[in-house]
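All protein chains of the complex are present and in place, except for one that has been dropped.
The letters A and B name the chains in turn, as written, and every chain counts its residues from 1.
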Amino acid sequence: MHAESSSSATHGPGEVVLRLAGITKRFGPLLANDAISLDLHRGEVLALLGENGAGKTTLMNILFGHYVADAGEISVFGQVLPPGSPKAALAQGIGMVHQHFTLADNLTVLDNVMLGTEPLWRAASRRAEGRKKLAELSESFGLAVKPDARVADLSVGERQRVEILKALYRDARILILDEPTAVLTPQETEALFATLQKLVARGLAIIFISHKLHEVMAVSRRVIVLRQGKLVAERVTSTTDRHELAELMVGRPIPEPKVEPMPRGAAVLQLTGVGVDDPKSGRRLLQDASLTLHGGEIVGIAGVSGNGQSTLADLVSGMVKPGRGKVALFGEEIHFFDPAIMVEYGIARIPEDRHVQGLVGDLSLEENLISARYRAAPFSKRGLIDWKSVRDFANRVIADYDVRCSGPQATTRLLSGGNMQKLILGREMAEAPRVILANQPSRGLDIGAVAYVHRRLLEARAAGAGILLISEDLDELLALADRVVVMHRGRVSLPLTRGHIAIRELGLMMAGHGFAEEGGSHAA
Amino acid sequence: MRLEPRTETGIGLRLAAPIAAVAASFLVAALLVLIGGASPFAVFAAVIKGALGSQFAFLETLTRATPLIFTGLAAAIAFRARLWNIGGEAQLYAGAILTVMLGTGALALPAPVLFPLILAASALAGALLLLGPTILKTRFGVDEVVTTLLLNFIMVLVVSMLLDGPLKDPMGLGWPQSKKVIAEAIWPKLVQGKRLHLGFLIAILAALAVWFVNARTTFGYEMRAVGFNPRAARFAGIPVNWVMAKTALLSGGLAALAGVSEVAGLKGNLTLDLSPGFGYTGIVVAMLAALHPVGVIAAAIFVAAMFVGADAMSRTVGVPNYIANVMVATALLTMVAAMLFTRFRLRRG
Partner (left out) sequence: MEAIEILFTASLWAAAIRIASPLIFATLGELICERAGVLNLGIEGIMTVGAFAGWVAVYHGADLWSGIAIAALAGAAFGLLHGFMTIPLGLSQHVTGIGVTLLATSLTYYAYRLVFPEVTSPPKIEPFAPFEIPLLSQIPFFGEALFRQTPLTYLAFISVLLVAYVLYRTPIGLAVRTVGENPATVEAQGIDVTLVRMGAVAVGSAFMAIGGAFLTMSAFNSFYFDMVNGRGWICIALVVFGSWRPGKALLGAILFAAFDAYQLRLQQLAGAYVPYQVFLMLPYVLSILALIVMSRRAGYPRALMLAYRKGER
């Protein structure tokens, strides 16, 4: 993504449309926002940059009324904004495209757009009018949508368009976008940026939250950097660069992970022509997928979420079984798929969602650590659990993996995201696994935790383990992976080797180019 | 206002919940008694006297608590695994039916054989009765609350049918009742001349056993994990459906034991009014005990005291004895709300 100067960089700033003054917010002992003040001008794209946990989303949630600030004031077009009310924010022209889309899947596009725009006590909804207004906006901003389509049937890019139209339908003058590109292909991202330019040319002001430096450089006129709840810097984008922003974001120079070339070991996991169908709809979730993972290498799996990565992860985790094709572990074909069996084989699985799949939040740390191995020695004998050995194991893991907690009996859901991930790593890596499935391992983690996760994965690789790394973050994949495959509509591409990968090519593959209709491609 | 998770919950706070529940139920009762035109003090005094005021009353309370311990345990075990077993009534009757089928003379066996046989068969009947709805839940996603509830109504009709037919006591002058349980199957009384019987001891033992299973065994661990987060449990390789099935068997079996206890220990035969809602009351007992097996004993005695006391009070002071039901329902709702505040605190904004 090369830095294009945005058209608004050539114009001077317009009037101040939004002013935050001294916004402070605490959650218990955590100071999420510390006296933050900023201005937003008409016609500009302001980037809010910071790593995960810096306080960007909290600040925008306060602006939109989901939270109430402990101190500070917000004024929109000169008028004070009543706190804690999305209704007030909407009325004063603020629209927000949330990181996790706020759309009702079972309803239509028109339903979602019109919700809340009519007085609740009106006796009949004026849908014909609404349909007309939506069509006009759609045409005017070049955001094509089908009003009667069910949201569940739309692609991610289409859903985002609906979210933007929702805001425009309500005559938003200020638009907040929270990490909008996390789920888009590079081409869709470019299309989004073009849309933002159009909006800004019409006089809207945009706040763009991101932790991705190249995007910030590409699309914004100004950047505000948040770190640990404080506003640490404000720059005009054209006068700064990625390195300065990165240092401001993190506060210290970031070491790049060093990936030593490793001799490739024997094949540890092999998928040949695997097909998996959705039991309810019959849709093909995985089609003729073939892939070989060797010891001592990291294979990265790129692709927009929803193209079969979850199914692949489920397969390797033992949660689903293939309808067609073969799966072999350490050279032997496996016929029975169950999470317990995968654990027996020594496969470490770092799930996509810590809270839902990875940990039982209401159990203690030590109870979570034995969730896969409680049935055997040393943790239990003849059906009785040996809590002492469990405690010892827990203490070891907590020390080894630097899990910040009040002890092995602490309740797990009270841990921070980074510490939860470290706990999961400790649990999965305890038995020196030969195959590791890491599914979005750095999602939602701050830079320190991300670096830790990468370090541990590289250590495992150096010890001879084969790692399957599924990630939405192309930077992460390119930094760590020896080979990269792309998934699209359940198919797996030919692998690309480190050093021979171009982002543009990856982007095209993520959008579906290069996938033959008949039969997948086979791994080298 | 919003709810913020607490970082730790002291034992004081945890005890505050059931105390708040009991206090709330007394308050509501006092209000209702005033509306009814009687004096709350007179009513409460009569209730306490009727429940604990003499050896007779106290033993009666313990007798009344016995089936509640069983159904309370059944509910507690199931609820811990998020299996909403509201079918305690049906399972209790299943146990009672088996007791009467096997224990009224059909089998001529000595007591040491007949006693455990009846226990096992009855528990199995209750267990299987709950297994059905549980499988419907795990396989087909059918909500077990409604299925177990509907089974209660069905079972009452089955009992009625059996008492009109094959189980009818030929010497019963036409009343729908079963034959009497034979001497070898009767559960002995614990105190001469009073109604307290072996069932009470067995119930206590059952509670201790459940406590042990929960705290020390792999099965107890599995039930906890599955109850809190079945998706994570499945991911970890815990056989969720199998755990649910075992939970159902244990829960249903315990509820059935309430039926055995009432028939073989207290009444001596099966009639249509064997259970004045022990299954439902067991749910309240379980919640008041915060699903803790040993707490169930205390909660069951408390609830039994309410009912026994209210019966006695209603004969003397005249306030309808349904006041006990109101108190018990109020205690349930208050307890549920209070438990929330042991986990969360209220914060502004």
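By our rule, contacts are C-beta pairs under 8 Å (C-beta built on N, C-alpha and C of every residue); 3 or more make two chains touch, one makes a residue touch a chain.
The model shown is predicted, which means the values in this text are computed figures rather than measured ones.
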item: Of B:Gly36, B:Gly53 or B:Pro239, the residue in touch with the unshown chain; value: B:Gly36
item: Contact with the hidden chain (one of B:Leu15, B:Ala106, B:Ala120 or B:Met161); value: B:Met161
item: Hidden partner chain, touching residue among B:Gly141, B:Pro170 or B:Pro188; value: B:Gly141
item: Touching residues (missing chain, whole complex) on subunit B; value: 2-3, 32, 35-36, 79, 84, 86, 136, 140-143, 145-147, 149-151, 153-154, 157-158, 160-161, 164-165, 280, 283-284, 287, 318, 320, 322-323, 325-326, 328-330, 332-333, 336-337, 340
item: Residues of subunit A (touch criterion as defined above) contacting the omitted chain; value: 57, 61, 64-67, 85-91, 96, 98, 100, 102-107, 111-112, 114-125, 166
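By definition in this document, only the chains that are shown with their structure count from here on.
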item: Subunit A and subunit B: spacing of chain centres that average the CA atoms, whole Å; value: 47
item: Subunit B residues within the subunit A interface of the complex; value: 4-5, 7, 216-219, 221-222, 224-225, 228-229, 231-239, 348-349
item: Residue ranges of subunit A touching subunit B (in the complex, touch as defined); value: 27-28, 67-70, 84, 317-319, 338-343, 349, 351, 356-363, 367, 370-372, 374-375, 380, 383-385, 413-414
